[in-house]
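Some notes on the structure that comes next.
One protein chain is absent from this view; the other protein chains keep their places.
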Amino acid sequence: MFTNLFSSVESVLVVSLLLTPVVSGLLITLLKRKRIIETTTIISSSLILIQGLFLLPYILEKKTISIFDGTFYLDSLSAIMIITISLVGFLASLYSVNYMGRQYDKLIVDGKKLVRYYQGFNMFLFTMLLVPVSNNLGIMWIAIEATTLVSVLLIMLYTKQGSIEASWKYLLIATVGLSLALFGIIFFYYANSVYDNSFDSTHGMDWTNMVENAHYFDPNLVKFAFIFILVGFGTKAGLAPMHTWLPDAHSEAPSPISALLSGVLLNCAFYGLLRFHIISSHSIGPEFSNTLLIILGIISLGIAAASIYFQKDVKRMLAFSSIEHMGLISVSVGFGIFLGIYGALLHVINHAVVKSLLFFSSGSISQKYQTKSIADTSGIIKTMPVTGFMFLIGGLAIIGMPPFNIFMSEFLMLSSGFSSENFLASALVILFLVVIFASFGKHLLHMVFGNPKSEMKKEDLGKLSMLPMIILVSIIFIMGIYVPEPLQTLIEDATKIILVGGINS
Amino acid sequence: MSDFSMLDYGLGILQALLLIVLSPLIVGMMRKIKAKSQKRIGSGIFQPYYDIVKLLRKEEIVSDQSSWIFRATPWVNFVTTASAAFFIPVFLVYSPFGVVGDILLVVGLFALGRFFTMLAGLDTASSFGGLGSSREMMVSVLVEPALFMTIFVIASFYGGTNISTIVSSANDTSILIVPGILFALIAFFIIMMAETGKIPFDNPSTHLELTMIHEATMLEYSGKSLALMEWSHAIKQMILFTLFVDIFLPWNFAEQISLIGISFGIMLFIVKVSTLASFIAFIETRVAKWRLFRVSDLIAMAISSSMIGVIFFFL
Amino acid sequence: MSDLLLPTQIDLLHVSAVILLIATFGIVVRRGFSDWLHAYRYQTIILAGIVALIGFITSIWELYIVSALTLGIKAIIIPKVLFYVTKKLDSPIKLEMNPYVSLRISVIASALLVAMSYFMALQLPISSDETISVFLPVSFSLFFIGLFIIISRRKALSQIVGLLTIENGLFLFAVVVTHGFSLIIEIGLMADILVGVIVSSILLFRMSKTFDSIDIENLESLRDD
Partner (left out) sequence: MSENLSILYVIIAFFSLGATLGLFTRGQKYHTYFTYIPSAFASFLTIILSLTIFSSESIHLTFFNIQDLFYFEIFIDGVATFFLLIIGLISFAVSIYSLSYSKKFDDKKNNSALGMLFNVFIISMILVVISNNVFFFLVFWELMSLTSFFLVIYEHENKHNLKSGLTYLVMTHLGTGFIFASFMLMYTQTGSFSFDSFRDVSIIPQYVKDIAFVLAFVGFGTKAGMIPLHTWLPKAHPSAPSNVSALMSAVMLKIAIYGIVRYLFDFNAIDSSPDYVWLGVGIIVIGSISSLVGILYALIENDIKRALAFSSIENIGIIFIGLGLSVVFAAFHLLSLSVLAFIASMFHTLNHSIFKGLLFMTAGSIHYSTHTKNIEDLGGLIKKMPWTAMMFLVGSIAIIGLPPLNGFIGEWLTLQSLLAVFQIPSNILQVSLAFAVLAFALTIGLVGATFVRLFGITFLSKSRSFKATNAVEVPRLMLIGKAILASSCVLLGILPFIGINLIVSAFDLPYTPSSPFETISITNTDGSNFASLLMPGVLVIFISVIVGIFAFVRIIGGKTKTVKYGTWDCGFGSLSERTQYTATSLAEPIRRIFGVFYKPNNHIDVNFYAKENLYLKKSINVISTTRNIFDEKLYGKVISGSLFVLDKIRKIQSGKVNAYILYIMITLIALLLFVGFGTHE
């Protein structure tokens, strides 16, 4: 086992990628000094990012990496997830130092909680990284369930009434949902196990194995199973009407964690959904799962549109816009042609980038204004020019304004909708997008422009918290009109995987 | 079309001068007829000429509120109306300047004059001027569509907005009593009354603020300016009458240039115009001035009749 | 697996299934916190027994370990933890006063749910393996009844119990359908459940500290209107 661990560089990379957060979590538990744990977290997250980037060329080159005889299996799809997780994680760690530091100074959190925060942060990264690398779907499920438990602990950090309520709802709903998902997984396993007797139960849970045998599965069984999977992972991915935990959890969590939840965690759950979408489309053809994905996506868009207009709380508004974007992604995956899936995968990255920018900036803003209410926040551009500008850019990007990155992915997704001749769906999507544009834009303008309610002095909070935002803004601008080649090829491969499935077809 | 000899141009200028020179005479004539029908003796028919000459010689008083717009207006009015006169065939079947401009240009020139008149009314900061401009605005806004619809009928019927074309083809057509043209005639007659400020619309001869529309705008004028205003108003009226007879009573124009033809044409023209003028004067003595907001109904009638004309033409 | 079973074994299976359902109803009809936990414990013990039985029938040795684990974690540790929590809770009333759905109706409702799960199981194209055809509907009904408990009750603890019931159903389903997929995953599942229970009990403490009751009436401040 360990012989083939050190046989190749990428396997070492994968293992160290997984071990880094665990180690730093342990370190933090041991030495509890504020400065040290902060630096440890930053170092570990940057290491994760670096390793992820190093992993990229291998995946681009040999498409798939499979180690420990297929316990860990990486392809372009998982690579996209890893890149997203590590990028957002790194920036979030940078931001949290400043953000939590200020909370610490304001005596909102004490040293003990700070330690717990950074432990949770690392463990959260670990569990999320475990999702895309694990080939065994059972382990993947366990990882996703673990993300729930860790993030619950992070959300209830402040132990305010709101945070307790939010974490309770989150725990309950997510666990129920994921148990549904496990039902589905076991169905698939059963379907995999029954079609012949020469079947090894050790690899029966592996995704690769299932994809290979998918043709033999009993169609009705697959349909039942996929519904369980859809509802289950959909709950975690924030697809309406199972999304109800999401706004509460995102609004009550500390801002860096909200960024992680919204930018990455949802995508992890959706990744799980995608894996099964591939299997089911291999066994019974894509139409079935596509229809379901489109339906749920449209519902999510509608509900998000309705809820954003009347929103009073900034972070809840952002959470609903996450629901909107997950819906958008699932719809365009459901369109089921190259253009749409390409756009959806691009959108996964874009949305992660933009949404973390928004959560970071809104975090600083609500710290300065000492409120999350939209009505009481106005004239940001005057009180904190740089942050206000970035918030404005983020807001414009999230509602799909060119020349920012989200416009490109939305353009791709909608055009796929038309060219796959789902005219009704596309029309509905455009309608809801316009409604969301109007409502989000209304709140955005009110917050950024105008005059502040009370006189406050003109300064931005925290130089260190500026850094991640600046990085994100530059990414938003660059990817607005141009996608770098390696990313293009990566997404293209991933799209092929979803379209024609296949480990290396 | 521009293959005219010098003689043609000379005759064209003659036609224009004829209109410009005869216009006060028509005014005088109408005044005389009115006076007679009201059992008054009235002033002689050449009185307008005396007035103009007299006014030209008198000193001019200008409101100290007013700007150059006020002083320029009479000139603009005269120039626009006088140049409009160049496009109207009088005794020839065509006007050599027909190439330069058509009936739309004539309408445009009148509008330019009216534009400046309205501004002048506002320029003197007196409430009468404003009142006059406001009412003038209303009338002009309403007259515009009626006028264009009539032009639409005529142009479609006689194949052109070029007045020479209209007149010549009107001259050629034997039957004129077709319903389309008849309705156009009614419309044009009403428009004519409105444009020249005749009784049911306006009563220039009184200076009551209740009645006056056009008068109010030129209330502040005196001396040269007043003379020019009056004269250009007379020319405008003359042009409209001429257009009326050209389009609706186009008989025996001089087809080709010959002394007899031309003199005959001139005679006939004077007869036609004076009969029209006396008819209008007669009407003026018979009807009373209408309330301002009834005027719109009258013009609406013009519009509708011209629309009926259109429909008759097409169906 | 698909070898013929003896009639006695089949009867055993049926009987155990029925007992399991009865135990589940036990959870539905109780009011007090401790009563729920007892009922849950009985249910889990029966479940462990069933697992062992299946292990005996299908002669797969892993299943014995699994059942032992079940006994250890689910029937002993988790109830202990929850008993501890209930003792520590400072709210005087330790029973479900007025659930959204009254107990009588909820019994009927759960009966309906059982019927529905049998119907669903008929829909499913599962092979004529006896153990499956007996226990699939039971596991479904456990699942749905658990859901129903969560939906119909006001006390946070009862919702945890509902969650655990769902977990049990899931577990039974996994065991029956897959005859114990690889042991690591089983253990992982167990660990997950354990951690989940611990987290939720922490939450319960917080709740009773902040709202001095574990009534989820207090948890309705985050909403959109």
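The letters A, B and C name the chains in turn, as written, and every chain counts its residues from 1.
As a convention for this text, a residue touches a chain if its C-beta (ideal position, glycine included) is under 8 Å from a C-beta of that chain, and two chains touch if they have at least 3 such contacts.
Worth saying up front: this structure is predicted, and the values here are computed from it rather than measured.
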Check: shown chains touched by the absent chain are A, B, C
Which residue of B:Ser23, B:Ser140, B:Asn203 or B:Ser305 touches the chain not shown here:
B:Ser140
Pick out which of A:Ile185, A:Ala237, A:Leu318 or A:Leu396 touches the chain that's been left out of the picture.
A:Leu396
If I consider the whole complex, including the chain that's not displayed, which of A:Pro132, A:Pro247 or A:Gly394 touches that chain?
A:Pro247
Taking the full complex into account, what residues of subunit C touch the chain not shown?
100, 120, 123, 144, 147, 150-153, 159, 216, 219-225
Tell me which stretches of subunit B touch the chain missing from the display.
1-2, 53, 56-69, 75, 78-79, 82-83, 86, 97-102, 104-105, 108-109, 111-112, 114-115, 118-119, 122-131, 133-135, 137-138, 140-145, 147-149, 151-152, 155-156, 159-162, 164-165, 169, 219-220, 223-224, 227-228, 292-293, 296, 303, 307, 310-311, 313-315
On subunit A, where is the contact patch with the chain that was removed from view?
168-169, 172-173, 176-177, 180, 220, 223-224, 227-228, 230-231, 235, 241-242, 244-245, 247, 292, 302-303, 305-307, 309-310, 339, 342, 396, 401-403, 407-408, 411-412, 414-415, 418-419, 421, 426-427, 430, 433-435, 437-438, 441-442, 445-446, 449-451, 480-483, 488, 492
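Throughout what follows, only the chains that are shown with their structure count from here on.
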Common contacts of subunit B and subunit C, by label, are none
Computed distance of Cα centres, subunit C from subunit B, in Å:
101
When centres are defined as mean Cα positions, the distance from subunit A to subunit B in whole Å is 80
Which residues belonging to subunit C are in contact with no fewer than two other chains?
none
Residues on subunit C engaged by subunit A in the complex (per definition of touch)
123-127, 143, 147, 150, 156, 159, 163, 166-167, 170, 173-174, 177-179, 181-182, 184-185, 188-189, 192, 195-196, 199-200, 202-203, 206-207, 210-211, 216, 218-222, 224
Within the complex, subunit C is touched by subunit A residues 136, 138-139, 142, 145-146, 149, 152-153, 156, 159, 161-162, 164-169, 171-172, 175-176, 179, 182-183, 186-187, 189-190, 193-194, 201-202, 204-205, 218, 220-221, 224, 247-248, 251-252, 307, 310-311, 316
